[in-house]
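As you look at this complex, bear in mind that one protein chain is not there, while each of the others sits in place.
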Amino acid sequence: MGQIHLKQVTKRFGEVEVISPLDLEIEDGEFVVFVGPSGCGKSTLLRLIAGLEDVSGGHIMIDGQDATEVPPAKRGLAMVFQSYALYPHMSVRKNIAFPLRMAGLDQAEQNRRVEDAAKVLNLTDYLDRRPGQLSGGQRQRVAIGRAIVREPAAFLFDEPLSNLDAALRVGMRLEISELHKRLSTTMIYVTHDQVEAMTMADKIVVLQAGVIEQVGSPLELYRKPRNTFVAGFIGSPTMNLLEGAEAAKHGAATIGIRPEHITISTEVGDWEGTVGVSEHLGSDTFFHINCPAFEKPLTVRASGELSLKYGAKVMLTPDLQHLHRFDAQGLRIE
Amino acid sequence: MATQHSQSAARIMMAPAVILLLGWMLVPLTMTLYFSFKKYLPLRGGDLGWVGFENYTRFVSSSSFWPAVATTLIIVGGVLVITIFLGVLLALLLDQPMWGQGVVRILVIAPFFVMPTVSGLVWKNMFMDPTNGFLAYMWRAFGAEPVQWLSQASMPSLIMIVSWQWLPFATLILLTAIQSLDSEQIEAAEMDGASWFSRFRFIILPHLSRAITVVLLIQTIFLLSIFAEIFVTTAGSFGTKTLTYLIFQRVLESQNVGLGSAGGVYAIILANIVAAFLIRIVGKNLDA
Amino acid sequence: MKLRSVLRTATAVSLIAGSAAYAENIVIATVNNGDMIRMQGLTDDFTSKTGHTVEWVTLEENVLRQRVTTDITTKGGAFDIMTIGMYETPIWGANGWLVPLDDLSEEYNVDDILPAMAGGLSHDGTLYAAPFYGESSMIMYRTDLMEKAGLEMPEAPTWSFVREAAAAMTDRDNDINGICLRGKAGWGEGGAFITAMSNSFGARWFDMDWNAQFDTQPWKDTLEFYVGMMNESGPAGYATNGFNENLSLFQQGKCGMWIDATVAASFVTNPNDSTVADSVGFALAPDNGLGKRSNWLWAWALAIPAGTQKEGAAKEFIEWATSTDYIELVASKEGWANVPPGARTSLYENPNYMEVPFAQMTLDSILSADPNNSTVEPSPYVGVQFAAIPEFAGIATEVSQEFSAVYAGQQSIDEALEKAQALTNDAMEAAGYR
Partner (left out) sequence: MARAITTQRKTINTLFAWAVGLIIFFPILWIFVLSFKSEGDAIKAPFEVLTSAWTLDSYATVQDRSDYFKHFWNSVTIAVGSTLLGILVAVPAAWSMAFVPSKRTRGILMWMLSTKMLPAVGVLYPIYIGFIKLGLLDTRIGLVIVLMLINLPIIVWMLYTYFKEIPGEILEAARMDGAGLREEVMYVLTPMAVPGIASTLLLNVILAWNEAFWTLNLTAAKAAPLTAFIASYSSPEGLFYAKLSAASVMAIAPILIMGWFSQKQLVRGLTFGAVK
């Protein structure tokens, strides 16, 4: 069970409205990611759900019950913090057992659940260490372990991977996804990294300045961004957003075309340009092409084999099937 | 981060400390104010009626008042300057690699544990006494006339005694601050060609500013009310009468509580001026 | 009035009667002087005689004074017996803060107390504190140095002789100072000395209208003489020397003469502490031909604060500690030279005691001091080296601080006298005398 509904939830700090009245429905077992630039209110939203902040207006329903006034501990949610928030004076075992101890479970049951969680998270050998003696990834797993043992209605993750290095991050990402599949419990995950959002989420909530810009599956967002903000935010490298005469040609104020939807050629194409910096990733190569027709350079994705000299003349052809059109307000034109 | 619930809980939890201190401040403060407008002579039967501002004018017009204010500020200032200056040097020294650092640190912090009366007595008798004092023997050993510390160099002597007591405090805080300095910063400065002095001036000193602030603030609070050291050494003679000591004389030696209370009000005003001044200079450094 | 004193006596009697049955525990505040510390050591004798136990609060003189004054003025009741002096007793007695000692037992023999002492510890003829020991001041001098200087100390020298002798005895190379005198600030230290000295120069603190007299010639003469002599023949740093500093200088053989409390005689003649014990002579404090000597009169005495619950036991203690029996007890343990002096007439009639070299001179000194008539010109106050008014301690401490600054060379005599004059008048005004 882990169905969370937000109804007209609002949060103000003094005069500043950080979350505008907002509705959101999270179904049981869903993996929902809140994504947005820093300061967009995604963490605040998570903390409102957790009960660590009071809402200024609206209601939070958990499994159909109004939980707006329920203290955090009673909401049946577990949270994994950005800094892991492990108790430094307790061993790993005690850390993981802490919520169980608070719930008043007997010692045997506590041990059983801790051992189980440790097995799942590969922490069995570290149970008697202190958090200070663990690596970043291990600490991360302890924090998750502490969340799992409670068997919560939903997990809340607040940028849990931002303190890990790149390689570990990919690994942990997989582990969390794996965990979700196995437990099929609702998870709400906050990140500013759209790659995490795309790879993990069942449903992405894009937030900007306290307002939901779009809600949808990763592919929905990729295919049909509702506005230029979402278009620019989702996808890597980011979508090329072009204005001016070329946009007008397509009956829009702005057109967007993703780097992977442009064909590059030395001979023929619609737009002419010169090659700027090229980034070789092996599997792919990203070219930054300066076109006289546009103010900003275009990013173009090509196969890993292609090699072009700096300053070489190239021709580009957009795939019109994947062209996104936006009006003057930045809203998508279907 | 704060929920309504925790905010009201916070208020309740703060209440005992705030109420206690408020009481500890208000009761004596009101009493002091009350007495300061009275002719109150315990040896003549106590309360002899209201006298308006007479005590205030009398206290200020006394020939001892301004010298006492000056003495107070000189002692506070002198001790602050000495302890901070020597404290920085000592901290730099103790930060160097050496054998037995722990023991040296123990030696250096020891004076902080000595009660002010004892340190006053020990310095006065065993060291500064012009006949039997250790320093007198030292001076004589070098063929010099012993210095009559507490009479002819009373203020420097007093400042020295008090500095001896507070130097460990300053040194420890500054030492910890220096040890927390990122060595990469120093190395970077070295690569940039900064001399030892510039490294000190532009890297170490700014890094110490917060620690120096703490030393300033805490020491000032304690030094403004310094009493025992003066009581046992000079008893306020030879120009060492601080405002606190002058109040002591008025209240306990002359048994004029009204006059002393008026002095107390002046002392509070002086303390607040100093505090305001301090907060202005150092406040930025304290994210209290 | 009469009824009240009858009632008071009645309660006192009943308390004494009651206390015989109940062993009490009394708290005594005292000063850390040698005689008191000895008394502390002999407490067991009191306990075994009466069953009462004693707790001692022994403090340095200034701390003690501050402590007991706070307690008496607030009726704190922290102490059952306080050790106070001739200065406090009449003032506190007049305020009704002390239990009158008018019903002491027959065998205690109140009349044996030296009249000078009893007078100084009474108010309106009622005794408020019993003297533990009494003192005046006198000259203690080194007979060997005097001889070496080719001089002979008269029984009753003048200041000019003292100054001359001091100069003759001074031998800076051998660290011998002709004269050691108190210069330390504090009304009970240098303040007491200079006041007593000024009496012989014709000075006084106040005229009959309570005006300060520091602008008069006798004061200037006193200070000029004192400073002149001390600069010629005094020890270095005399501005911070009090009783104790001078005592140790004299004991180490660094002083030719020392004018100070008569009780010091037993210390300087005690071979355990003094390197010059067998060459000390005594003489009356000097005069200046004006009819007044420069010796003072003082007693450390035991008093009971009014309101104590243990009046009976406290009285028993006072009777024990200031009795002739106590004197004999000390004599049997420590020898006659170490008994508390100056309190009882009978002591000076005791042939054993009169063999002590300083006994007669102490008595003569005490007898030559008259607290009621201490100055050449008439003064409104009682007291030799002090004026028995509540404000005096504070004023005299500040005045003596100004004087000590002169001794330390920090200001001139005129400056000091001017400041002393101003601050004294100011304080007297504040207290409502003028």
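Points worth noting:
When the chains are written out, they are named A, B and C in that same order, and each has its own residue count from 1.
In the analysis below, a contact is a pair of C-beta atoms (placed from the backbone, for glycine too) under 8 Å apart; a residue touches a chain by one contact, two chains touch by 3 or more.
Source: prediction; values computed, not measured.
When the full complex is examined, the chain removed from view is found to touch A, B, C. Taking the complete complex into account, C:57 is the one of C:57, C:104, C:354 or C:367 that touches the chain left out.
Touching the missing chain, out of B:100, B:143 or B:206, is residue B:100.
In the complete complex, the residue from A:20, A:56, A:82 or A:177 that touches the missing chain is A:82. In the complete assembly, the contact with the undisplayed chain comes from B:123, out of B:56, B:123 or B:149.
Contact residues of chain B toward the unshown chain are 1-2, 6-7, 9-11, 13-14, 16-18, 20-21, 24-25, 27-29, 31-32, 35, 42, 90, 93-94, 96-119, 121-123, 125-127, 132, 134, 137-138, 140-141, 164, 167-169, 172-173, 175-177, 180, 183, 210-211, 213-214, 217-218, 221-222, 224-225, 227-228, 232, 243-244, 247-248, 251-252, 257, 260-261, 263-264, 267-268, 271-272, 275, 279, 288.
Mapped onto chain A, the footprint of the missing chain covers residues 50, 52, 71-73, 77-79, 81-83, 85-90, 98-99, 102-103, 146, 150.
Although one chain is not displayed, its contacts with chain C can still be listed: residues 27, 29, 32-34, 37, 40-41, 55-61, 63, 66-67, 70-71, 73-79, 242-244, 247-248, 251-252, 263-264, 267, 273.
Basically, only the chains that are shown with their structure count from here on.
Of all chain pairs, the one joined by the greatest number of contacting C-beta pairs is B-C.
At the far end from chain C, in terms of centres built from Cα atoms, lies A.
At the centre of the protein atoms shown, by the Cα-centroid criterion, sits B. Inter-chain centre distance (chain A to chain C, centres taken as mean C-alpha positions): 90 Å. For chain B, the set of residues touching two or more other chains is empty.
Under the contact definition stated at the top, not a single residue of chain C touches 2 or more other chains. Against chain B, in their complex, chain C makes its touches with residues 62, 66, 69-70, 73-74, 91, 95, 185-186, 235-237, 239-240, 245, 248-249, 254, 390-391, 393-395, 397-398, 400-401, 404-405, 407-410, 419, 422-423, 426-427, 430-432.
Note for the complex: chain B touches chain C at residues 39, 41-46, 48, 58, 61-64, 129-132, 145-146, 148, 150-152, 154, 231, 234-239, 241, 249-250, 252-256, 259.
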